[in-house]
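Note that one protein chain of the assembly has been removed; the remaining protein chains are unaltered in position.
Naming follows writing order (A and B), and every chain is counted from residue 1.
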Amino acid sequence: MIALLSRDLRLALRAGGGFGLGLAFFLILTVMVPLSVGPQPALLSSIAPGVLWLGALLACLLSLDRLLALDWEDGSLDLLATAPLPLESVVSIKALAHWITTGLPLVLAAPVLGVLLNLPVPGFKWVVISLLLGTPALSVIGTFGAALTVGLKRGGLLMSLLVMPLYLPTLIFGAEVARRGAIGMDIQTPLLMLAGISAASIALLPFASAAVLRINLR
Amino acid sequence: MSIWEYANPKKFITSTERVLPALWAASAVCIGVGLIWGFFFTGDEARQGSTVKIIYLHVPAAMLAINAWVMMLATSLVWLVRRHHVSALAARAAAPVGMVMTLIALVTGAIWGQPMWGTWWVWDPRLTSFLILFLFYLGYIALWEAIEDPDTAADLTSFLCLVGSVFALLSRYAVNFWNQGLHQGASIFRAEAVIGTDTEEKVSNIFFYPLLLCIVGFVLLFVALVFYRTGTEIRARRIKALIARERVEA
Partner (left out) sequence: MSLVITDLCIARGGIPVLDGLSFTLEPGQALILRGPNGIGKTTLLRTIARLQPPVSGRVEGSEDMIAYAGHSDGIKATLTVAENLIFWASVFGTEGISNALKSFDLELLRDRPAGELSAGQKRRLGLSRLLVTGRPIWVLDEPTVSLDVKSVAMFAAAVRTHLEEGGSALIATHIDLDLDCAVLEMGPFKAKLPAIEDFDGGFL
């Protein structure tokens, strides 16, 4: 399992691995928001938590189509499916690698971009915490979507269509934590729900992803 | 005699074709009578005036929008467990019907909401949930269309339906939480208050019977549509299989 994780991380870091693309996308999106809605600080600071969450979510989504498709194309998935490693672990590791290469950098970049959006001071803490809790769920749910569409040519657009509705509860609770945190409201309920969604997704979705992947490998 | 007998595609088509004319007729009568009764033979509601009468379309459509998904979930499970092709095809057949019902519920809701709330759309939890349900239908149908091999498509869409149901339910609660306080439930005309057994409210009872008739009619219409469309799907599948067979023989 560690071998698979270190291989995936190494592949992401080497040339053509696409590491950092999600981050760049996040940056560009955040820059475009003030350009499209106007520079008023009050407006920006009220929408900042939501924009950061939406940007992180889209950046996650964009990098999903490489998650399993590359291994599918070169036949690695066939070989992994016949290896002693259960497919459930394979998809979990893939999701973890995706989170380390995409989710974690987004979490770390969010406060920096928060400055650009005039995020209120108490908001920084909660944006980071909510993203830290929520991005693992985004990676795991995204892996399910990637497994669903892995056999399709040009499945990227379809995958977005399938994954985005599944992202909604995470987005709602995650952005709610950030938004309420930024204006000093009580965040306990959405925070617990967000953590619950993440924990349940990490625990249960790999089984669905592996089952779906097996069907696609047939 | 077991219900699984009807899982045979041939048996399914012959039996449903026998009952289909009766279903079409019954649903037409129920909806027709229900609408005429509701539109012309009940008085206006005190607060809402005649706008309330859109309820005869809105409520049945909304109920079916949700129940069609539940039916898809059930038939998907049957497919995954018992591998009956008809079951998977019935789920496929029901999806567009459910999506149209969702759309009807949304549109009639907007038409109803305009004079009531002064706006076509508010991000009210109930409305938002239906919009989200619509997105789920969209993804489900798109996945069916995208995959070439019919059995693979059936398997994958079943899993999507399963996982999607959980997340749709979660979204429902998330949305309820997300907009609590901004819009109290009071401004919404609650369907439960109308259908409910609240006999003290005389106004409600006037609307109740035609509404019940419309709901029965819509359910019958849904069943008829699903039977009819499943038959079509079975035939399409059969044609596909025959073409594939021809290619093998050639």
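The rule is simple: contacts are C-beta pairs under 8 Å (C-beta built on N, C-alpha and C of every residue); 3 or more make two chains touch, one makes a residue touch a chain.
On a predicted model such as this, the values are computed, not experimentally measured, just so you know.
*Asks:* What chains on display are touched by the one that is not shown?
*Replies:* Answer for the hidden chain's contacts among shown chains: A, B.
*Asks:* Which residue among A:7, A:125 or A:154 touches the omitted chain?
*Replies:* A:7
*Asks:* Of A:62, A:81, A:164 or A:195, which one is in contact with the hidden chain?
*Replies:* Touching the chain that is not displayed is residue A:81.
*Asks:* On subunit A, where is the contact patch with the chain that was removed from view?
*Replies:* 2-4, 7, 10-11, 14-17, 71, 73-76, 78-85, 217-218
*Asks:* If the hidden chain were put back, which residues of subunit B would touch it?
*Replies:* Touch set of subunit B with respect to the missing chain: 7-10, 84-85, 149-151, 237-238, 240-242, 244-245, 248-249.
Operating definition for what follows: only the chains that are shown with their structure count from here on.
*Asks:* Given the complex with subunit A, which residues does subunit B contribute to the contact?
*Replies:* Within the complex, subunit B contacts subunit A at residues 132, 135-136, 138-139, 142-143, 146-147, 152, 155-156, 159-160, 162-164, 167-168, 170-171, 173-175, 177-178.
*Asks:* Which residues, counting only subunit A, touch subunit B once they are in their complex?
*Replies:* Touching subunit B: residues 141, 144, 148-149, 151-152, 155, 158, 161-162, 164-166, 168-169, 172-173, 176, 189-190, 193, 197, 205, 208, 211-212, 215-216, 218 of subunit A.
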